[in-house]
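Here's a structure for you.
One chain of protein is taken out of this complex; the other chains stay put.
Presenting subunit A:
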Amino acid sequence: MINLIQTLIDALALGSLYALAALGIGLLFGILRLINFSYGDLITLGAYALIVPSADAVANMFIGNWPAALMIVAVCLIVVIAALLSDALVFSHIRRAEPSTLMIASFAVSYVIQNGILMVYGARPKSANLWSDLSYQITFGELHIPLLQIVTIAATLVLMAGLTLLLKRTSLGIQMRAAAEDFKMARYLGVRGNMVIGLAFALSGVLAAVAALLLLTQTGSLSQTMGTPLMLFAFIATVVGGMGSLLGAAAGGFAVAFASVFLQAYLPEEFRPFRDSFVFAIVILMLLFRPSGLIPTKALVERV
């Protein structure tokens, strides 16, 4: 029983992180049909933004030493600017291209950011301690819960609540939802396309920045591919949840995390190393048997 609860909490924490990242990818796919591979590199960028730019083997905190609130704002700002730049320089010029072309373009953006980071910070992974207090474990009877897991879940809840409020209560948010549902029609009805797209990139940047901070706290090390696995799982989560649906992206994040945590816990020993393969296979099965995902959007039928 304790085991099960422990596993559940692990899954919830992992799911929160996946859901955060998946929302960032889902936002852009809903509006632009862009599967943004460079999203993982935005996460990496957010983590590297904390340290002094240099190729030294030791990471010296720069922004990372600022007070928490200021640091979070600064990192968000940096990642948002990078996200907006990627749109202005690349994606805004190929709005009408096919989704696969957009995906390749995001590959190119990812390649540039990743190698840019490599150039400035050097190729060696660096260890960096951020909020190491959060590794403290709270004990309830036999249950051990790292503080970080609680913070991750809380941060996700706060961001999701904020995002929901923004999307449901503000005019811009309603325009965004309309655009995600049917971009062309929304524009006919007076939604400013570029405004909405800009907002979507900015929001995805904020989500990437928060994911970066949580990821760095968890792993304690920086490398120029650190964001890629998270992006892959987030991407899968959006497919599982239903591409283009934000609720779906969040649900997909939790679904993928639960699948991988429970596979890890209950797969026979010899299959455990292949856990991720099972998760990826779920995606192929989802595409084949329930292409609209767990939570379909109306406009999706023609999309995928």
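Note that contacts are C-beta pairs under 8 Å (C-beta built on N, C-alpha and C of every residue); 3 or more make two chains touch, one makes a residue touch a chain; residues count from 1.
In the analysis below, contacts and distances are computed from a predicted model.
One subunit of the complex is not drawn; among "2Fe-2S iron-sulfur cluster binding domain-containing protein", "Potassium-transporting ATPase KdpC subunit", "Amino acid/amide ABC transporter membrane protein 2, HAAT family" or "Cytochrome o ubiquinol oxidase subunit I", its UniProt record names it "Amino acid/amide ABC transporter membrane protein 2, HAAT family". Per the touch definition above, the residue from A:112, A:247 or A:295 contacting the chain not shown is A:112. Taking the whole complex into account, subunit A touches the unshown chain at residues 33, 35, 89-90, 93-94, 96-101, 103-105, 107-109, 111-112, 115-116, 118-119, 228, 232, 236, 239, 273-274, 276-277, 280-281, 283-284, 287-288, 291, 303-304.
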